[in-house]
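The block underneath contains the structure these notes are about, expressed in structure tokens.
A single protein chain has been omitted; all remaining protein chains appear in their positions.
We call the chains A, B and C, going by the order they appear; numbering starts again at 1 in every chain.
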Amino acid sequence: MATTRTLLWSEDEELIRRSARDLVQARMPISHFRALRDAGSAIGMSREVWREMAGLGFAGALIPERWGGAGLGLVACAIVLEECGRTLAPTATLATAVLAATALVEGGADATRDAELPRIASGESVLGFAHDEGLHHARDGVSTRAAAGADGFTLHGEKSFVLDGTAADAFLVSARTDAGRIDLFLVPRTSRGLRITPLALVDHRSAARLALEGVRVAKGAVLSRKDGALLPRLCDRGAALLAAEMLGSTEEVFARTLAWLKERRQFGVPIGSFQALRHRAAAMSCEIELTRSIVLAAVRALEADATDAPALASAAKARATDTFLLVAAEGIQMHGGLGVTDEVDIGLFYKRAWTSRGIFGDAAFHRDRFARLGGY
Amino acid sequence: MATTRTLLWSEDEELIRRSARDLVQARMPISHFRALRDAGSAIGMSREVWREMAGLGFAGALIPERWGGAGLGLVACAIVLEECGRTLAPTATLATAVLAATALVEGGADATRDAELPRIASGESVLGFAHDEGLHHARDGVSTRAAAGADGFTLHGEKSFVLDGTAADAFLVSARTDAGRIDLFLVPRTSRGLRITPLALVDHRSAARLALEGVRVAKGAVLSRKDGALLPRLCDRGAALLAAEMLGSTEEVFARTLAWLKERRQFGVPIGSFQALRHRAAAMSCEIELTRSIVLAAVRALEADATDAPALASAAKARATDTFLLVAAEGIQMHGGLGVTDEVDIGLFYKRAWTSRGIFGDAAFHRDRFARLGGY
Amino acid sequence: MSDAGSDHARLEAFRAEARAWLEAHCPPAMRAPAESDEAEFWGGRRAAFESEAQRAWLERMVERGWTAPTWPREYGGAGLDAAAARVLEEEMRRIGARAPLKSLGMWMLAPILFEHGTEEQRREHLPPIARGEIRWCQGYSEPGAGSDLASLSTRAVRDGEMFVVDGQKIWTSHADLADWMFCLVRTDPDLPKHKGISFLLIDMASPGVRVRPIRLISGASPFCETFFTAVRVPARNLVGQAGAGWTIAKALLAHERAAISRLRDGAVQEEEPLEVLARRCVGADAEGRIADPVLRDRIAQVNLDALCNRLALQRSTEAERAGREPGPGSSMAKLYGTEINKRRKELRVAIQGWRGMGWEGDAFTPDELKSVRDWLRSRASSIEGGTSEIQLDIIAKRVLGLPG
Partner (left out) sequence: MSDAGSDHARLEAFRAEARAWLEAHCPPAMRAPAESDEAEFWGGRRAAFESEAQRAWLERMVERGWTAPTWPREYGGAGLDAAAARVLEEEMRRIGARAPLKSLGMWMLAPILFEHGTEEQRREHLPPIARGEIRWCQGYSEPGAGSDLASLSTRAVRDGEMFVVDGQKIWTSHADLADWMFCLVRTDPDLPKHKGISFLLIDMASPGVRVRPIRLISGASPFCETFFTAVRVPARNLVGQAGAGWTIAKALLAHERAAISRLRDGAVQEEEPLEVLARRCVGADAEGRIADPVLRDRIAQVNLDALCNRLALQRSTEAERAGREPGPGSSMAKLYGTEINKRRKELRVAIQGWRGMGWEGDAFTPDELKSVRDWLRSRASSIEGGTSEIQLDIIAKRVLGLPG
């Protein structure tokens, strides 16, 4: 599984990074996240900033120009998410710009695409991703049903963990059709029979539970690929792109920890001069380097629709999870007493590491999948 | 599973240790092991030294006085094995003094006990333990059959890994009877139809394969408990007592590594003053302390026939395995280039750690069993 | 032989007396462990009794001197020897009687006062501790001095019969609830850092003392920052010689480490076992095995390590009883106990999936929310009371004799 796709950033990609970083650092420094958190913001993200990001082409990164998109591609989304990860910036990139856009472009009827895609590209419309039904991520664990009727579908079921669930104008809901296959359905927030329960999570990420009790949607609400692969494709993209966000957070925690090791003095010297800490820091930097490589490889493979993309996506999520957990835990420990207070930001990253861990599957889930795809 | 049995050594036990240590250090220092190894000794142990150990009561430690035993008990055997572990002393303690004696005392007919036990207690008779048939240890994985006839049994089957297989005068062979249960059978080395293939293992432990092609043994050769629990009891004892030997080896590797850390100088200071190494050494000493506690708890529980003995035995073997592997690997690494040469002894311990790892089940095997016994 | 015999008789007589008294005086409600740390009675002027039973139980025990059974009677104790005290403990355990009073003053300050205090200090401070009237907190850590405790910079400058104290303490547990603080201050800035430290008792009601609670990643916490601005403390509140503070502090720290590791271990025992939780969250196969074999292996690993840890603690307790002092072995116990604890808490939330990531709200059960807070709280266990790194240093130096 060596790849012929480059693992370096192109100049264009560096420009996208520069643009994303400038925006994120200016408009969503970590104080932005703290402010939303302390305000108990039910939305969990700033729609105003999202429209700004749309202005830079990020909301429509995967949307062709004819629907108002910028067509920047999946690697651009990974770059944006990595930069968002550095400040825990809450944006609609993952669920809306990546997952909803992919689902619509690949699986939507023409009229649906014409109606929805421009509103996503412009930053007007934000969607939640509603697939999981149990405690843990599972690809096939869908018992929500979509019964076809003369003028559309009726949905019954419960979704336990909906990404961007408090912020969304509509939801991308996975459901089993009468034929037994899993398709996705666009469900507006205001639908009758839809009950939304916000989840106050430890990392203050926007999430909710959904109960669908006879929710009726139009015929055009179904999103589906002929090969039936839309859901797995979305989950792969979700896993790899979340891994990119986690990588950005990991790099930030590590940078902060490194700075602290150089600054904090104990016993008359910087604590970064203690060999035990130096070795642990060096070991972490290796883990991060490996994670960088696999995340980029996965995103490039997904973008290229390569056959090894699913395995690389799983490898990336498994790797990013373990690395983020390690670096965040070490970040707290190395910050000492300060690390466990709410005053410094390390704890915010630590909590984020643990929620991101399970979303789209934890490391064990992805190792299992990696093995299965490897035929063993 | 806290225990009311003491985890300290009694004075009597300290005396046994002293006696065992003196003998082992005088008669079987590690040079003894090297000499046997370099001579390619097919026996793998010195019968002369074994008779000396018998003189101290160690061969008959589990044998009541009426059969010439010393009745020292199982804890004494653990102490002896721990001391043997320190110098990799090859003795018949585990397979003969512990397993064969237990099997005969608990499961032998009177005539068999009268005939066999005095010869074990005196150090005359050495037995091999022939149970495993596959690549890995399995309790029930016995397809060797013992068919009952008018005047005894006929055995068919293969044993893949026989402890003390090259040294033994006879073998304790597990086999399935016509009733489907697993009993043990005494099979003399000279039996017709018995083929013995010595195994040259990486740690030069005495071991062999057996092929039994219609081997006939007398009626008195069967060893069996009414409750059918003889084999699991033997395996528990084997696991816990091997753990004791591994603990002794671990302590020795650690002591040698600690001495090296204090003695070896690099960059103008003893390498033991480098914090990274000091922390790793300190962490190892904790692991060893935990291992000491569980090994002793397991052996005392086995001696007391306590209900938690099987779980403690599995915990002890799992723990001793992981700790020995860690300490031996760190021992090599900390000894640097010298550690990988055959000139120093660390490598001998490292190899021993890896063979002991699998005998009577590796750490994963015992964690599985520990969980099963815990009801989950 | 006859000495031992008469001793035995004396103890058995005491046992009978204690048993009868406890049967008569321990309220039924006090014959079960407290439901939480907060439900225990920790004493002090601001303390309120949770129940009438709690008040009665304390008062009766105080009257007999049995809150501090081995202390001399003149300090509020009962003057029991160690053997009799153990009998009392056994009899209390027999009926499940909880401790009537939990007290940092009793566990940590009292041994110091007995060894280093003056007779006046003992008479002033010990009886209110035994009666649960005064609650103490410990003022060691400072923001600028984490693991390097001895680099503390809170100053106490002599001014006639008073010290004037300026500086800041951090991680003072329950400083907001405590009446007094025993703390380390720097009385001589010119001496090498370990030498200029003294052990001082400060009344928290003194003008110039300000306390601010600390918010942790797990939410609200018992920890505080304590600020001293020109606080005047009578010189008679100095314990031991000026400059002897570091020696006193070190003795205390070994006790603290042992206390933390045992406390943790005791606490986790009462939680729902990981395997039961896992069976509920991920299911089980036909033979009752947790359905996810990789998770099951990890649970077995943690349970097995926790068992080893408990046995190692038992071993060191036995060794202590057999006459050895709590030495650097307590560093091992602290290190391992906290690391196991962290692993267990992590596994607990991981097993619960997104339900193990709740912060607040009705979407989660109280048990779920508690496991999350406990997990976050556990991150501090390897930092407070001496970081894991410091414990490793201590083990390397004192147990292994490594240079450096």
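Keep this in mind: a residue touches a chain if its C-beta (ideal position, glycine included) is under 8 Å from a C-beta of that chain, and two chains touch if they have at least 3 such contacts.
Keep in mind that this is a model prediction, so the values were computed, not measured.
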Identified contact with the non-displayed chain, of A:Gly60, A:Gly107 or A:Gly272: A:Gly272
If I consider the whole complex, including the chain that's not displayed, which of A:Arg233, A:His335 or A:Arg367 touches that chain? A:Arg367
Full-complex touch with the removed chain, picking from B:Ile43, B:Ala109 or B:Val340, is B:Val340
For chain A, which residues reach the chain that was dropped from this view? 1-3, 6-8, 258, 261-262, 269-270, 272-275, 278-279, 281-283, 285-286, 289-294, 296-297, 315, 318-319, 364, 367-368, 370-372, 374-376
Residues of chain C in contact with the chain that isn't shown? 293-294, 297
What chain B residues would touch the chain not displayed? 132, 134-136, 160-161, 197-204, 207, 209, 264, 266-267, 274, 276-277, 329, 332-333, 336-337, 339-343, 347-348, 350-351, 354-355, 357-358, 362, 364, 368
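As a working rule, only the chains that are shown with their structure count from here on.
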Between chain B and chain C, what distance separates the C-alpha centroids? Give it in angstrom. 43
For chain C, which residues are shared contacts with two or more other chains? 389, 392
Among chain A residues, those touching two or more other chains are 274, 276
